[in-house]
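A single protein chain has been omitted from the complex, and every remaining protein chain is retained in its original position.
The chains carry the letters A and B, assigned in the order they are written, with residues numbered from 1 in each.
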Amino acid sequence: MAEKNFGKPMKRVEDPRFITGTASYTDDLKLPGMVHAAMVRSPYAHARIKGIDASKALAHPGVLAVITGQEMKDAGIKSIPTGWLHPGIKTPPHYAITFDKARHVGDIVAAVIAETRQIAEDAAQLVEVDYEPLPAVSLGSDALKPGAPAVHDDVPDNICFTWSIGDKAAVDAAFASAYKTVKLHLRNNRLVPNAMEPRASLAQYHPASDEYTLWTTSQNPHIHRLLIAAFIMGIPEHKLRVIAPDVGGGFGSKIYQYPEEIIVLYAAKKLGRPVKWTARRSESFVTDSHGRDHETVAEMAVDQNGKITAVRVETIANMGAYLTTFAPAVPTYLYGCLLAGPYTTPHIYCHVTAPFTHTTPVDAYRGAGRPEATYLLERLADVMAHELGMDPVEFRRKNLIPPEAFPYQTPVALQYDSGNYEANLNKALELVNYKALREQQEAARKQGRYMGIGVVTYIEACGLAPSALVGSLGAQAGQWESALVRVMPTGKVEVFTGTHSHGQGHETAFAQVVADELQIPVEDVVLVHGDTGRMPYGWGSYGSRSAPTGLSAIVLAARKIVDKAKKIAAHLLEAAPEDIVHEDGKFMVKGVPDKAKTFFDIALQAHLAHNYPADLEPGLEATHFYDPKNFVFPFGTHIAVVEVDPETGKIKLLRYLSVDDCGPVVNPLIAEGQVHGGIAQGLGQALLEEAVYDKEGQILSGNFLEYALPRADDMVQIEHDHTVTPCPHNPLGIKGIGEAGTIASTAAVANAVMDALRPFGIVHLDMPYTPEKVWRAIQHSRLAQAAD
Amino acid sequence: MEKVRIKVVVNGVEHHSEVEPRLLLVHYLRESLGLTGTHVGCDTSQCGACVVHVDGQAVKSCTMFAVQADGASVTTIEGIGSMGKLHPVQEGFWEMHGLQCGFCTPGMIMAAIDLLNKNPQPSEEEIRHALEGNLCRCTGYHNIVRAVQYAANKMADTIRAAAD
Partner (left out) sequence: MYTAPFSYKRASNLTEALSLLQQNPEAKLLAGGHSLIPAMKLRLAAPPMLIDISKVAELRGIRREGEILVIGAMTTYRELETSELLKQHCPILPQAVQVVGDPMVRAKGTIGGSLAHADPAADLPAVMLALEARIKVQGPDGARVLEAEQFFTGMFSTALQEGEILTEVHIPIRPGARMAYAKFPHPASRYAVVGVAVVLDGNTVRAAVTGVGEHAMRLSKLEQALSGQALSAENITAACQGLLPADHLNHDLVASKEYRAHLVDVMAKRALMQAVGL
């Protein structure tokens, strides 16, 4: 019997095309007659558009059209909706091309279509827009001040929504009677996702059938189809095919319905030629939705035993100028509901105010709300531990939810299904040799060197999502996932999923699982994803949902195949279906191994239907729609070790160790890779990255010369292990792992840096820990200490 | 502006073309020659997704005009190996899971080959320093380093075997 594929670190079946340069990313695609779009974008954060003169652009040879917002509105193209609504939320219109005002640097004010990309770009510079610049606001708290300029005329106070969770009275009472409290003002720095592939879209219109095809860099083509068809362009849903070909990374930024996709579709029909648009990187910086950008006051209360009694959080979450698809969910249900972390905190209250500002929209970026929650919890934990004179690890250990408490109902709606936090923590401490690390740190301090150790115990909630639950919370979409497993006459199998792989290795990992379920060679299984024309329905990949939700649907569909196969086998073997077993790749009569049929025999007969049960339909395919009963709750421990150069403030990562629990692991190579990437992004947020706006809404860090992404020499080899605590409510017990790395690592690096700076009496600094920021904090503390 | 005649050998094939001087080498490769394996990831010459070899050296093809490659020999990702006959660096990336979304991968492979051509047994620090001009958002570089080490060992074994 062949070994199981589950758990094998198989190398990926998708790699051949990537390592030989034969993949097909959207910008690689070429259609006959294809023309190109270039966007005219506002250089102002806020300006009234008094007029657009496209005459010079139109006169440029090779220019086919200059499209304005008014033209598209008059043609009936509607506003781009957001996909999550809270009670009382303000959802001002978001047109693909704005026509009244520009509301952020990069807001599209016209689109130029031309024969070549060069001509389109040259001509875009010739479009004359008469702007009347207006005052702008870029910081969330500034947008809430009286007299702040309004981003949208019908939202004069700039408040998109407010939201809260928890029992405020109980929390306030706990703080009033606390043994000790700690309060931190925290900024969660705004980030630009910067997937390596810039966004691109290619639209084609087929006049004979009045159908459209859109190739686009998307994590979820079905969502694009639904939004475009039903809400924005009025195209019948069955006449729009959306294909996400090879996509070069997403991290959330390719979830959303973007303006450029609408523009190329409109232009393709208008001109009768396929239209392509590809972002330049500096465009990506102002047009891809950003992440994070919270201003928070976070407080923790403990009793005399060091047990956390309450957490109270007040956050201003910047929404940017418009709401993109997921935005209202991120600083609310994906944030406030995570504020228990892995701890037994009995009372939690979180209140969020979400203002509009004249900046690029803010939405989900790897972790989406959970890194923000983990960061503040873990900073509070470290600061409190220090206040109490406790080792930060012991403080956490004291507060971890014990294994016998599951399922554990948190005070913020979520019920954790399973977990074993202390065992995981102990494994991490042992692997890193925590005691020796602290001794190393002591020795270093005596030599005037500043080493820091940051330990983070985290949980996260992912595997989006139980549909009824999220629907009741404001989601405008379902969050189940579907699978179609189709067996061909020759026994080869196609698996259609509504998830989409843009780096996560689904073509390999999912095939491993299906091959195990059907007991066939893994090479006989192929995964089809990313095409609404081939896969009837799905909700895409984000929120670490592909494995827990997507793969669960696939497994259950595959099991339906096996059930039907048994019936066919029973008929062929002249036995009762209950007597058929599926072992060693064969269907056989129990106890009679030589009365057996192969998968190929069954597949063939299912299609010939010659020798076939009268009461069974021919064919061998099965669909399953899987709606999870709950989120899944991966958890773990991350430990970062850094050294600070006090002369320059520069920080070097020395070691990074993670022990994550995502349940049983389908493919360790792939799972670990996800964690590695997430860790680099967390390090990026902590040390390097910030989307900086000046007070007038100009982005100052608008390209790779200013915005520092982590490079190979910023990172170290990551030490990694895992524990396995299965999820009790899905067929394989698996949890997601795509975001966990990012969720924990920002906090781990932050705590390590603060730990390194402890001898200077520095309690808290905001990220990113740039060299100057750290140096100044050290200088300031030295002066303060000298003055004492 | 008048076009310029160039002759470029790309992956062993000679091309005679007439190009606008401002056509970047990366666009010549991708659009004129249809070799879309080389990618454009940025507009400030930072990211390295566009790296190819020109006359044996790794170069950012987004920071060169096609006219500058007149008379030169260019190798792209499509030219260094194919399925069944992979370059050890390509093999290393596959074996060690040195890629996820694949977008930075061609440039990363070309830069790694250039490194190993100059320094056949690089230390981890040397590998990380040599990849300073190649950004990856997916892998955290952990498996990329392992991929390059795998390739270095494989290439050393091949040399040893050939010498024996």
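Here is the rule we use: a contact is a pair of C-beta atoms (placed from the backbone, for glycine too) under 8 Å apart; a residue touches a chain by one contact, two chains touch by 3 or more.
For clarity, every value in this text was computed on a predicted model and none was experimentally measured.
The residue from B:33, B:59 or B:104 that touches the chain not shown here is B:59.
Here one chain is not drawn; of A:6, A:537, A:612 or A:775, the residue touching it is A:775. Checked against the hidden chain, the listed residues A:75, A:443 or A:705 yield one contact partner: A:705. On the side of subunit B, touch with the chain left out of the figure occurs at residues 1-2, 4, 20-22, 24, 40, 43-46, 48, 51, 57-60, 62-65, 67-68, 70, 111, 114-115, 130, 132-134. Although one chain is not displayed, subunit A still touches it through residues 117-118, 121-122, 125, 280, 647-648, 650, 688, 692, 700-701, 704-709, 770-772, 775-776.
Basically, only the chains that are shown with their structure count from here on.
Averaging Cα coordinates per chain places subunit A and subunit B 30 Å apart. Taken together, the subunit A residues at the contact with subunit B in this complex read 11-12, 14-25, 27-28, 30, 118, 194-198, 246-249, 251, 278, 280-282, 502-505, 669-670, 673-674, 676-681, 703-705, 709-713, 715, 717-718, 741.
Of all the residues in subunit B, the ones that touch subunit A in their complex are 20, 22, 30, 34-44, 46-47, 49, 76-78, 81-83, 86, 90, 93-95, 97, 99-106, 109, 124-125, 127-129, 131-132, 134-145.
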